[in-house]
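Of the protein chains in this complex, all but one are displayed in their positions.
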Amino acid sequence: MPTLTVNRQEIEVADGATVLDAAKACGLEIPTLCHHRGVPSAGACRICVVEATSRGRTRLIASCAYPAEEGLVVQTESERIKRSRKMTLELLLARCPESERIQEMARELGVDTPRFKTENRNQKCIMCGLCVRVCNQVIGVGAVCFSGRGQTREVVTPYKELSDVCIGCGACAVVCPTGCIDPAEFRDKLLERIPNEFNCGFDSRRSIYVPFPQAVPNKPVIDRENCIHFRTGGCGACAQICPAGAIDYEAEDEFTEEKVGAIVVTTGYQLYNPAAYEEYGYGRYPDVVTSLEFERMVSASGPTGGNVYRPSTFEYDDDGKIVGGEKPMVCVFVKCVGSREEVKHKPYCSNICCMYTAKHTMLYEHKVHDGQAFVFYMDVRAPGKNYEQFVRRVAKEKTATYIRGRVAKIFPRNGKMVVWGADTLSGNQVEIDADLVVLAAAVVPSSGAVDLAQKLRIGYDEHEFFNEAHPKLRPVETNTAGIFLAGACQAPRDIPETVAQASGAAAKALGLVVRDEYEREPIVACVDENTCNACFNCEPVCAYGAIGEKEIRDRKGNLVKIVAEVNPGLCQGCGACAVTCRSNSIEVEGFTDAELYAEIDALVP
Amino acid sequence: MQDLTQLLRETAEDLLKRKAVGVVIGYGHTGSRGDMTAVFARTPQQVSQLALDGECYRNLAVYLNKPEVRKLGRCAIVVKGCDRRAINVLIRENQIAREDLHIIGITCEGVGDPKMQKCRFCTVHNPPDCDTVLGDPVDIEPEEGEFAAVEAFETKDIDARWNFWKEKLKDCIRCYACRQVCPLCYCKQCVVEKNIPQWVETSSHLRGNVMWNVMRAFHLTGRCIGCGECERVCPVGIPLGLLNQKLIQQVKDKFEFTSGMSADEKGPFSTFDLGLDTDDGIL
Amino acid sequence: MCTCNTATAAEDALMDVDYVPYRMRIDKVTAETPDVKTFKLVFENEEQGEAFTFKAGQFGLYSIFGYGEATFCVASSPTRKGYIECSIKCAGRVTQAFHQLNEGDIVGFRGPYGNCFPVEEMKGKNVVFVGGGIGLAPVRSVIWNVLDRREEFGDITICYGARTVADLVYKDELKQWDARDDVKTIFTVDPGGETPDWTGQVGFVPTVLGEADIPAENTVCVLCGPPIMIKFSLPVLTATHGLSKENVFTTLENRMKCGIGKCGRCNVGNLYVCKDGPVFRCSQLEELPPEF
Amino acid sequence: MEAIQTTSTADDDEQTTFEPRIVAFLCNWCSYAGADLAGTSRLGYPPNIRIVKLPCTGRVDPLFILKAFERGADMVLVSGCHPGDCHYTSGNYHARRKLPTFRSLLEFMGIDPRRFQMSWVSAAQGGKWSQVVADITALATELGPFEYFERIRDNRN
Partner (left out) sequence: MTDPREKLVVGAGWQEKLVDALHGDNVRVLAPVLTEGTAEFREISAAAEMATEWINTRTPVKAVLFPRTEALVEFERRPGEDVQFTAADNEAVPTVVLGARPCDLNALDVLDTVFNWDYRDKLYAERRAATTFVGVACTRSDEACFCTGMGGRADDNEGSDLFVRPMPDGGAVLEVMNERGAALAKRLDGAAPAVGTEELVPPAQVGAGPFDTEKVKEWLDTHFDDDFWTDMSLKCLGCGACSYLCPTCHCFDIVDESDWRKGQRRRNWDCCSFAQFTKHASGHNPRPEQHSRCRNRIMHKFKYFIDRFGRKACVGCGRCIRVCGAGQDLVDILAEITTAAS
């Protein structure tokens, strides 16, 4: 930990710090060009020179590269320094007169026109090599390098050809002080935009990102697949930048084991992929969107900042943010896409579409005042509190025209999406030239629901929604003790229902875990100690590890024999052990041999 | 064989003298008729009763379950390969500990004259994991397929099968000799003795006889090692071995399992294998 | 063994038996302890009921159709006509089924079989009744038989014990006997089996029997209970109280199927417990092979 | 559980007089619930089936099957959760080993294996349940009365 003096101020800095770091720690500003926090310095541009005195000798040094030595005395402001910087800038300005950055710096130092002239004026590159360093030393790829010497020196790709070495990360462009690099010169294919899943892929996100604004915990995560550090071992920019030192590339996904008394399963739903309706063209035509995609668009925190645009006309900024587009003047909403379709799709009603579609038409009207909305529907189902009134309001305010019928085909024509449908009330065929078509796709369980159900040993139906223990009497419980359900993982549910069910599940779970003593199920197996052979064939059959050994001792404590024993706390009463027991020494309470015998006996008179 | 008898007697005498075992369970020609039956040599003097020859068809492993025999102390037992398999099942089912046994294996070319059927497809001529082995290693190819008898029976149509078994089982007198002679029927309470409820009727009529014989066979699924003792002792000549053989075939074909080949195996009904098990025949 | 029996036996001798029981209706069920119930059975056929006689100590085979037969002594006194009572402890298939029955249900009864306690021989003598647990049932038959003819007997002592207070059977009758001036009662429960309001003794039957005041002269004893109790009570009766083994009577409870000396199950040596017993003098038992 | 009797359309006299008796052992969580669903969904199926509810198909002892035949069942059905869906993790896997093996033993004994059926019917498959029952009832009717045990039912000796 060397201590040095900067502008008469003593400061202790970390080992390996540069003079620039020390100055910054003292709150002093030193101009830089070829320096970047995340890239090893080279002292190439010499804008950052300062005076350093050591062992009685004072020199100009490049502060960005010069190590902060013990006892060094640094002066950041002096005429000598100013002269040096002015000279440097004069030279740079002569080389790059068009560079805004150089111009700006020159102005600050009072350089107006350079005294020098160069042949190949109007370059932007100042040959600082920051891009080369970042590519070589940070990204670890080496896709750009210097070529030539002196006047002919330039930054190029090897052999000046587009190469596969470049991963198209764009780091060079980011660090370039003069903004003179276009990564497209290095590689034909740039790093793909990472679609922002939360915004249905309309905009993009970085490889370190907060999943969505209300995420819990509200902390960034690294997307390993796309992160350059994980791809090349380089970069690490985020770690260098993070003031809290919170980035830890070594951190691994962990499996943590928790013992819990209850589990509430709330894995929610996803939308049925309407691409299954080939005639609607979802996935082929960007202006055919799902209701969720529309929902993101109308969200103030969404990809379009709450503006409704036709996705085919999205305008992006350099960061991949949507900054504009064409407003859809005719918007068609199609309900029951995948729902209530016995044959090919889902036979059930998705429950929430009627209401959110009504809401969507209203939001659409708010966003596009003079827009025209049409809704194709089968029925309007609005059985909740105030739901019917809401739908009536939509109809009354004419925010949308409701057409009772199904849509037969959607296809593009002259920049519009043509919607062919039927109005079954009038019996007419309908054709609408729409700008945007919103499909209210069916609600389906989250992918992985079956895997989870099999892990948890809970039942699920043919649509993979989890089964409640009883549809009327035990709607939030599963058949597996201690596992509860809430929300759309059980069936399509809207928010009030989900909240009510979640409250119920939470209350049930709490009711279970707050007790000091538990009641176990009465249906458990028990072993007849007298007849047990201790063959322990039952043991591997038990899925719960409920079978153990019991020592039978006589009054004097001598071991008489060992028999199998069922731990009634673990036993779930399936009875597999009872069948494995050849001597029928295991009985399952409630399903004893005697009871079953009597049942069989009485069944066939 | 004579020299083997001598070797056996020497081994037994040594074990008894050293008090390494309390009893040597072996074969011997006993009584006036000279049948080859079980001999329990408990003193060095008694080893002269022991003998070995081609009539050692009994499976002596059954005696390991008898409390009266176990009372005599650590057992040395003379086994053929097939009997050795029965001991493996007993060990795997916790009925006896390997360390409580001194196993005297005899290599075997097959017993009985003519050779018993089980010997014709035997693959365990040399009993594995024995403490003492008597006899030279035997290398004989099976004379017939293991399931020749089963396959032959299965050429009958379904009604003929039932008529066959009906006639056979009608004669069952419920003496339970099949159960008592089976080394693997060691239950303290046989399913037929459980009377709450009485699943298996005890009267010797066809209804109870079918239940008894089917359940006896089924309780041996994945356990029976095919020693054939049940069939040998049946006083009314029911071909019980055929039922057992059918189930041996089933577990071999379906679950790739052969009982008694090791003491560490798990019985096919104590486990399952998602790679093997199928939904064949299930709606 | 007892002379009073020979008459019955002679009457029955060479009677044809087809194993069809009397048809009995359950008149009353009394829960004695958690696992013992007393059943009062009356004959469905009144003629049979009137003709029916038995002696204290005799047994019968009680059956429930579909479950089978089980052997129990008749626990009521032969002096009380028109019904029989039996106390059944829930143990096996038949007894479990009995415990499921209600008043009004039909059961079967074959009997009476076996010999009896020599009540006539006891006349004029002091009688000590020693019972343990459910073993009081056969003793009770004799007790009421004797009490109903109280004047014909000398001192009467009833010593009865059970594991716990809950396990005492015939609780009402214990009170009745206790209340009588002409009967000496000693009731006891095993240590640990007493309740706070238990006024009887605490200790095993042989122990309290040893401390009791029992006349040595002209005394006979009826002893019935678990084998372990009999084993330890016998020396107390003979050594401490000076009774002769000839004068101590007990009943054997071997497993029986036919009850009439055919099925071979109850054989002890050359005796058929069902014919030559179930009542034996303790001196007789000593000569039998120990297979009961 | 509600089973709505489907009207028999058989025009053959013999067929209409024979109503097979089918004993079904159902696991509580899947097939029993499936049968329940069939009832609450008003799906009809033949009333020939008599149900014994068990916790799991793993509880089905071959004794039950034989006893049912002995008592006069013309067919026995064991139905449970689909593999992987067992409420008790693996009960149906054990049943899937044990019971088909038992069936092959029955077949070897000369008992038509079609008289012992197994099915996987989940709690949500009310329709499948109704179909399974219809199918096996038709099969049982076709197979006719199972007389092996009937004949020896009151066998004296």
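Note that the chains are named A, B, C and D in the order they appear, and that numbering of residues resets to 1 at the start of each chain.
We adopt the following convention: a contact is a pair of C-beta atoms (placed from the backbone, for glycine too) under 8 Å apart; a residue touches a chain by one contact, two chains touch by 3 or more.
If you're wondering where the values come from, they're calculated on a predicted model, not measured in any experiment.
Asks: Looking at the whole complex, which of C:Pro34, C:Gly242 or C:Pro289 touches the chain that is not displayed?
Replies: C:Pro289
Asks: For the chain left off this view, which of A:Glu69, A:Asp223, A:Glu565 or A:Asp601 is in contact with it?
Replies: Once the missing chain is taken into account, the touching residue is A:Asp601.
Asks: With the missing chain put back, which residues of chain B would touch it? List them for me.
Replies: Chain B touches the missing chain through residues 30-33, 35-38, 40, 58, 62-63, 66-69, 173-177, 179-181, 193, 198, 201-205, 208, 229, 232-233, 235-237.
Asks: Over the whole complex, note the residues of chain A touching the chain we left out.
Replies: 530, 598, 601-602, 605
Asks: What is the set of chain C residues that contact the non-displayed chain in the whole complex?
Replies: Residues touching the hidden chain, for chain C, are 9, 12-21, 23, 63, 65-70, 91-93, 95, 105-106, 108, 227, 253-255, 257-258, 260-265, 267-270, 275, 289, 291-292.
Everything that follows uses one rule, which is that only the chains that are shown with their structure count from here on.
Asks: Any idea whether A-D or A-B has more C-beta pairs in contact?
Replies: Answer by contact count: A-D.
Asks: In whole angstrom, how far does the Cα centroid of chain A sit from the Cα centroid of chain D?
Replies: 50
Asks: Using Cα averages as centroids, what's the distance between chain A and chain B in whole Å?
Replies: It comes to 64 Å between the two C-alpha centres.
Asks: From the mean C-alpha coordinate of chain B to that of chain D, what's the distance rounded to whole Å?
Replies: Whole-Å distance between the two chain centres: 36.
Asks: Going by the contact rule already set, what residues in chain B reach two or more other chains?
Replies: 191, 196, 199, 269
Asks: For chain A, jot down the residues that touch at least 2 other chains.
Replies: Counting only residues that touch two or more other chains, chain A contributes 541, 580, 593, 597.
Asks: Under the touch definition given earlier, write down the residues of chain A that touch chain B in their complex.
Replies: 528, 530-541, 580, 582-585, 593-594, 597-598
Asks: Flag every residue of chain B that touches chain C in the complex, lowest number first.
Replies: Per the stated touch rule, the residues are 195-196, 198.
Asks: Would you pull the chain A residues touching chain D in the complex into a rising list?
Replies: 453-454, 457, 459-463, 467, 479-480, 523, 541, 543-544, 572-576, 578-580, 588, 591, 593, 596-597, 599-601, 603-605
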